[in-house]
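Apart from one protein chain that is not included, each protein chain of the complex appears where it belongs.
For chain A:
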Amino acid sequence: MPLQISHLANFTPPASTRTWQSQPHPTLPLLATASSDKTVRIYSLTSFNLITTLSGGHKRSIRSVAWQPALRKGDAVLATGSFDASAGIWKKHYSGDAVESLNHGIVSTDENDNDEDDDDDDGEYAFTVLLDGHESEIKSLAFAPSSRLLATCSRDKSVWIWEELDDDNWETMAVLSEHDGDVKCVAWHPAEDLLASASYDDTIRLYKEDVDDWEQVAVIQGHKATVWCVTFEGADLPGLKATPSEELSQAQRDFLIQRAASGPRLLSASDDLSIRIWRREPPADDANAARNTGVPSIIRSSNIDETWLEEAQFPGTHTRAVYSASWSTTSGLVVSAGSDGMIVVYKEQWKSGAEEDVGTEWTVVASIEAAHGVFEVNHVVWAKRWDKGRRSEDEEVIVSTGDDGEVKVWTLEEAVGG
């Protein structure tokens, strides 16, 4: 293993009860953490200190959080999904000065705000909308990259898609009831309005809008137990690109062209202890031809269906359920964590061996046990590094969230002697 995972910091103060999930803001140095104490803590990724706590919006545990892709610089719009079956939208706008302060780790806490009450947009996050509709606990939510669509999923077996028609006006766009069990996780494709959901029924399902209706376009079977997590690869397919193309064989170059036609892949983590990667079959030429015949399709066109195939399984490192995995959009590395308390980092590499056997394989490049002591790790995610120790503009850290209430930051280091 050429790398090692080093503990950098804990966010302080932590929650005293189970924390479920943490999400870095897409552009600001903010981290939002969902907690079973019914609050969200927003921490600085620069100083690792608490900035503010969002409370009063939910009656039960907050299970998940998602930041809306910012429409303007300084926008901080957070969606919260709760066991109380509702989702909330919280808003704040950081002025140019406030963004500067955040970037330099100058945390203006709520108390400070009262002292220097000169900037009205340094106030608290406003709870602006309550999205009601699910019958039972919301497990996960995610904003589409286009930013105006929000997907939520629940133990009621359904996935809802909400559309923001204008500011704070959200409308139900679709209710998708394809799963036979709790829907544990939703994730959007980074470039298309394509949604994936993972479930207690052991399947992953994908949905797309066809004319005016959202339809299921694929079912992925293969996991042998609950699928806890799905997430897509970054839009520009990082990772293998790191190899200069002149060092690749013709077959490897062809392989990359084929892969680019498939687009970003899907990563899933499951209670069956496995982590898998799924690849979309590129649309066949005859399907393209059929689409261009000009015949109006009265019934639902079949050509929106997609076929997703299992491309890889990661080396089996985890000994208990894998709750979370995250795919770096910068480095292409994958990190996973779960009930066994381990954090594991994997890298994709070209298969060594025969010229005709072109392909890739995933290997473990770093791992750490007991990341949260004896506690389970519920979530792990890559985040841009913002603190003073940052070594390069695109350096990333790993943020892990555990049953002990702690949220921890980890760096990847070159192993000593490696």
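Everything below uses one rule, namely that contacts are C-beta pairs under 8 Å (C-beta built on N, C-alpha and C of every residue); 3 or more make two chains touch, one makes a residue touch a chain; residues count from 1.
Operating definition for what follows: contacts and distances are computed from a predicted model.
Choosing from "Rab proteins geranylgeranyltransferase component A", "COP9 signalosome complex subunit 3", "Trafficking protein particle complex subunit" or "MIP18 family-like domain-containing protein", the protein name stored in UniProt for the chain missing from the display reads "MIP18 family-like domain-containing protein".
Between the chain not shown and the residues A:Arg63, A:Arg280, A:Lys347 or A:Lys408, the one that touches is A:Arg63.
The chain not shown here is touched by just one of A:Gln23, A:Thr39, A:Thr226 or A:Thr401, and that residue is A:Thr226. Only one residue in the set A:Asp213, A:Glu369, A:Asp394 or A:Glu413 touches the chain that does not appear here, and it is A:Glu369.
Checked against the full complex, the candidates A:Lys73, A:Arg320 or A:Lys351 give a single residue touching the omitted chain, namely A:Arg320. Residues 18, 36, 60-61, 63, 83, 136-137, 139, 155, 182, 184, 200, 225-226, 271, 319-321, 339-341, 369-370, 373-376, 403-404 are the ones on chain A that touch the missing chain.
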